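Complex shown without one protein chain; remaining protein chains in place.
Take a look at chain A:
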Amino acid sequence: MVRLKSRYVLFEVLYPQTSPSSADSSREDIVLRGHRPSPADITGKVLLQEIRRSLQLHLGDYGSGKVCSLLQLKYWSNNTSTGILRCHREDVDLLLTGLFFLRELGNDNLRVIVNPVKVSGTIKKVEQYAMRRSDRMVALVRKGSARAATDDALQLSNNNFASVTADAQD
C-alpha cells in the first residue's frame, strides 16, 4: 500500500504596525516589533476556521474541498505566534495561496500577515528548523541589547513542541 504523503508548513503570524513607528529604532526593536505574541483569543481552533474560510472564499468549493480533505493544525503557540499545518503533498500550493490571501483574524478583525516560513515532508525537520530559527532570533535580540533577557526575548524562544500531536495515519 502506498503511504499517505503529506507536507508540513511552518508559519508565523505577523502583526505589522499600522501606526507610524519612530525614526531611529535599534535592530532589536525592529525584530521585536515584527514578531509579537498573539492575543489569547486567537486559539488554534479560530485559526483553522479562518484558514478554511479563506480557502473557501478564494479557491471555491473545489479548492477548499481538496485542501480540507487533509488539513490539520499540528501545533500553535500564542507566545511565539508560530504554528505547523499539515496537508496533502499535492495541495501545498493551494494551502499557501489560502494563507497568502488571509488578512484578518478573530472577532476583532486583527489585521495580520500569515507568513509561511518552511515547508517540509517530516514534522521533525520543521520543528528543528523552528527551534534553530527562534534561537537565532533570540541571539540577535540579546546581542548588544541593554535589556538582555527581557520577557519579550524569552517569549520568542518559548517553543514547546511537547504539545505536538502525533499523526494518526502514519
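Here, a contact is a pair of C-beta atoms (placed from the backbone, for glycine too) under 8 Å apart; a residue touches a chain by one contact, two chains touch by 3 or more; residues count from 1.
Quick note on the criterion: contacts and distances are computed from a predicted model.
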Expected UniProt protein name for the omitted chain (select from "RNA-binding RNA processing protein", "NEDD8-conjugating enzyme UBC12", "DNA replication complex GINS protein PSF1" or "ATP synthase subunit H-domain-containing protein") would be "RNA-binding RNA processing protein"
Of A:13, A:47, A:71 or A:99, the residue that touches the missing chain is A:99
Touch rule applied to chain A and the missing chain gives residues 14, 16-21, 23-27, 30-31, 33-35, 58, 92-94, 96-97, 99-101, 103, 111-113, 115-119
